[in-house]
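Here we show just some of the chains, and they stay where they sit in the whole.
Every chain is named by a letter (A, B, C and D) in the order it is written, and numbering of its residues begins at 1.
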Amino acid sequence: MVNPEFEIRPSVLVGDTADISLQRTLTVLRNEGLNPTVAVEYFSNNNGVFSGIKEVKLLLAKILPEVGVEVWAIDEGEKMEKGETILRIKAPYSSFGLYDTAICGTLSSSSNWATAASNCVEVAKGIPIICTGSKYVHPLVSSGLDYSSIVGGCLASSTILGSRLSGLTPSGDMPHSLPLLFGDTSKAMQAFDKHIPVDVPRIALIDTFKDETEESIAVATLLRERLRGVRLDTPSERGGVTPQLVKETRLRLDHAGFKHVEIFVSGGINPDRIVEFVDNDAPVNTFTVGSYIANYTDINFHSEIHEIDGRPVAKRGKLPGINENPKLGQIM
Amino acid sequence: MVNPEFEIRPSVLVGDTADISLQRTLTVLRNEGLNPTVAVEYFSNNNGVFSGIKEVKLLLAKILPEVGVEVWAIDEGEKMEKGETILRIKAPYSSFGLYDTAICGTLSSSSNWATAASNCVEVAKGIPIICTGSKYVHPLVSSGLDYSSIVGGCLASSTILGSRLSGLTPSGDMPHSLPLLFGDTSKAMQAFDKHIPVDVPRIALIDTFKDETEESIAVATLLRERLRGVRLDTPSERGGVTPQLVKETRLRLDHAGFKHVEIFVSGGINPDRIVEFVDNDAPVNTFTVGSYIANYTDINFHSEIHEIDGRPVAKRGKLPGINENPKLGQIM
Amino acid sequence: MVNPEFEIRPSVLVGDTADISLQRTLTVLRNEGLNPTVAVEYFSNNNGVFSGIKEVKLLLAKILPEVGVEVWAIDEGEKMEKGETILRIKAPYSSFGLYDTAICGTLSSSSNWATAASNCVEVAKGIPIICTGSKYVHPLVSSGLDYSSIVGGCLASSTILGSRLSGLTPSGDMPHSLPLLFGDTSKAMQAFDKHIPVDVPRIALIDTFKDETEESIAVATLLRERLRGVRLDTPSERGGVTPQLVKETRLRLDHAGFKHVEIFVSGGINPDRIVEFVDNDAPVNTFTVGSYIANYTDINFHSEIHEIDGRPVAKRGKLPGINENPKLGQIM
Amino acid sequence: MVNPEFEIRPSVLVGDTADISLQRTLTVLRNEGLNPTVAVEYFSNNNGVFSGIKEVKLLLAKILPEVGVEVWAIDEGEKMEKGETILRIKAPYSSFGLYDTAICGTLSSSSNWATAASNCVEVAKGIPIICTGSKYVHPLVSSGLDYSSIVGGCLASSTILGSRLSGLTPSGDMPHSLPLLFGDTSKAMQAFDKHIPVDVPRIALIDTFKDETEESIAVATLLRERLRGVRLDTPSERGGVTPQLVKETRLRLDHAGFKHVEIFVSGGINPDRIVEFVDNDAPVNTFTVGSYIANYTDINFHSEIHEIDGRPVAKRGKLPGINENPKLGQIM
């Protein structure tokens, strides 16, 4: 079943977000009475994790005729290789030519986010990843970012809308504002504990005023068993979070009797930094990743006509005819 | 006057696109009766061109109280330096704390696009740049991309909605589909010329079937004075567009009597490649740039509380107190 | 049997091409009545394929006395290692001292060409190589270049004189001049087919006027079964020949029913580029290599006296006495 | 007046050294009755010093018709830039098409040698350069090497035939064989002094048996005023010749009263090593350069038809029509 949350907006459906050249093409074809059935194939320019097809399918369902149409695609979340066909639409050109911009754009954004998330998950050796990239993208697409990060393997994401698309509970502890406004991390945490529903994990952000290890002990002493974890988010001005800092925090918490308190790590986390923590056996319980996932842009998609009314064709420089790919399944 | 086209969607206003930790923070503060007036400052992590403030101002107008509020910002399109304050909001925290995600996200996406466009414009030595990046981003933000590319100095952009935000006419010629569907570039161009309003410039994409210089001459011979230009979009499989190809096309067009036909260049264009054309005196009339602008992600924004009820504060690692910046002007 | 085509010119025999210091040395020795029997050994400064000994042997046969002489060498075409003795002449010094320049020069030029050819053959995985380097060297040595390229493993070479030295038929299709003078590749090829003996393979150079794939189909359509192949020689201004271009040409020829037409590739070919084609499974039938073979200069030879009248000697810095090398065979 | 020493050999004139494709081209044209007047231009692929035109002119004088012909060229020894026209032949194609291989080959070999010589001269700051490269090339072209080295600025060269082409006296001292055969450098030098005409400078090679400074003093003590210089040719096994060694030899010779004895330096000399000596103020009197000049291969020439019967043409990828170059002078 298609997730009902994705919404195809009217501006997309009427083509206001399409490249103007596509509209002119349709005008010309209509006036010439040309509307052959074409096979258009879509390709990624890089290896990655495919995402966005669920949303694209929603769009296609609204625009394609009911008969005489075939759509083949690889699965949401499947690995894709540079240059292989990951989507093929066989239909009268005029029924979908206008939506090339939207299809490519949706797949490109979504697959970038899923691929970046997957890059993190692959090196984390089982340590969970939470996506907190929403502040790095326009709010209109932050839910899509959250959705695709889950497709790529993240455990949770941080916005309500994005989590809803994935059928998950959003994840998040507190910004630096909260301790700053209270003037003291422990007081802020005490208030959080008092007013937030008990099913929300108590995770203290502990670098606002004092050294991380000192503040960790202070908060743990206050909340004791109710404290789920502490989040290290040391700014670069204090050297960032390092494997050594995680180890020291773990050891000092253990010595103080707080073995149950988990350590969350954030701040510029990416696959290289995850590897650094993993290779140094730093006892991280969860990573939260923001800009790396939100800003990933190695993946672009483009389409090519490879068949017109059954004849193999291609523009100069491309190989004419359908490209077989056993991973493809018919979705329409 | 604020451009009326930007629309602040309900999901943003109710906070569904916000980081969940912000909502929890507001809950805690409300229950504790804490709502000081704070000065929050926003910083970019890199130099660039500022964009998105027009849209952010629309949002702030809907959420901030009418009195007791100050908003300072630098101008849309102004150069910004890493680490300088480019936006300062002084208001009761609870009135705008929830919108940090949306504000940072809007400014980040918009300023990335404007900066990338500006990077191209700066090296093009007066040769116009057209933005055709819409197929590289999700359709919900393609109009924002187009708008910010104009802020960064582009002459035009390719979607109807994006162009409307800038008060411009969208720009675009034809995709490879058109000649492919006609089976011949000249026939396609002839049909285009017949059916498309005369105020749309006739620009032929001329690498679909034949060598670029051969097809240029053929199309020019057909349309003569009605042909505004040819677009070179040679694929990498044929060596891409090079300064030499532009020079040869120019010379062969001139020899054939078509000095009026302009040369448009597209395909993986970025500042380095523009410099290559400019340094080699290639007679390009217009560049069209897509993925470079759409995929630019060097710019991120974040906010910091620097004052609470008039007291200078800052989290550990930051300099407490307001940062003066003479570029700031009061916008609310 | 020694190939009779090599000619030792009088200027070499009288010593006019020798280093003047050698002539003065002979004058001094003659006046002092000094003429010991010496063992002179020759060394290469790099690994490679040995060539030129057939020509050197012709020279030695004209100058060495009939008795009291020994000449040892490795075989024409044999692999040689840096620093091993590849030629040893044991004879009265005055009988051959003057020819050191000619011997070193002949071996150096010949072995450079053979080594370069071998470097190409070794990476081509069985795809034949044709040497077309004659235009990069002085015409007096182009036949030697052709001969040594065959020694190094080439299938054929391009000059009449050079091919005669190897007992082969010269290979060559057409320069760009032919289509240019006809103003059309197909017409030029038709004329070639009409006037050139049927045993000369019809290979069309197909990048003079049009895109390679278009011109390939045009020529094949005209000559059909009589067309042996097409030669891709795309200039760097059009991206050079790439594996992708070979694949596309192959596919389009196959689709058009010309599976018998072979693909020849030329233009700056060297081992690195051959590897690129081979690694990408480009269906090349033959490579033609010019400047890489003609311009190879990694190999130099020099000689050292290692024995005088049976006594081991050597200049300072060298190891005195004969160097044994099991690869050496006595040739005189 | 053209130097009478260059000889155009019959095998070149009958086309036996030409690329076979040129002969086939002429056959086709003759049978089709095609023989337009063409303008063929020649280009170098790199900057350098032009050499070989004197020899090429001798060839053209033998083959071109007496009327209806124009030949333009830059001067022997003139600087040339990559891509500029350095030779233009305007004549009926069939009169000279066959000689493209010989013309390109002669110019390439000659200009490589002249360019390499010039590269040395340019950095030597007035210290003379002698070319001794003959042993690195086939004896059939060693005279051409010597000739072009003089064109490039060398003071002298080492073969009789090569020096004759330049109207100079050949230069050379002695090989290591001479001292080795005498068993003692001083005895060898004494014999040289006794038997060689007095107008030949006495230059002793002084590293065969002993340390260079010791042997220098020994030889100078023996020949005194009759000794013109010593040549340092230290092998790499003893560290090669260094600026320090030259300084020490100079100082020890001066202390011993031999200020008139010059120091010649040889052994792997190239522009980089010359710069090292010059920058360290090493008191070198003359450099002798061999393999660097003989093995230089950065320069290749090729030709293109740019006009047929007055019409500008060019193969795809080239700019049609004559290229003006103010350096060109009409030579026929």
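Keep this in mind: a residue touches a chain if its C-beta (ideal position, glycine included) is under 8 Å from a C-beta of that chain, and two chains touch if they have at least 3 such contacts.
Bear in mind that the values here come from a model prediction, so they are computed numbers and not experimental data.
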{"item": "Overall copies of the shared sequence [whole complex; 4 in view]", "value": "6"}
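By definition in this document, only the chains that are shown with their structure count from here on.
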{"item": "Taking each chain's C-alpha mean as its centre, the one farthest from subunit A", "value": "D"}
{"item": "For subunit A paired with subunit D, centre-to-centre distance based on mean C-alpha positions, whole Å", "value": "66"}
{"item": "Intercentroid distance (Cα basis), subunit C paired with subunit A, Å", "value": "59"}
{"item": "Whole-Å separation of chain centres (CA-atom averages), subunit A against subunit B", "value": "22"}
{"item": "Sites on subunit C at which at least two other chains make contact", "value": "209-211, 234, 236-238, 244, 248"}
{"item": "Chain-level touch network, classified as line, ring, star, complete or other", "value": "other"}
{"item": "Interchain pairs in contact, sorted by label", "value": "A-B, A-C, B-C, B-D, C-D"}
{"item": "Residue ranges of subunit D touching subunit C (in the complex, touch as defined)", "value": "9, 11-12, 15-25, 27-29, 31-32, 34, 36, 38, 93, 97, 100-102, 104-106, 108-110, 132, 134-144, 158-164, 170-182, 188, 191-192, 194-196, 200, 207-210, 234-238, 291, 295, 297, 300-302, 304-305, 308, 313, 315-318"}
{"item": "In the complex, subunit B residues that touch subunit D", "value": "211, 213, 244, 247-248, 251-252, 255"}
{"item": "Of all residues in subunit A, those that touch subunit C in their complex", "value": "312, 316-321"}
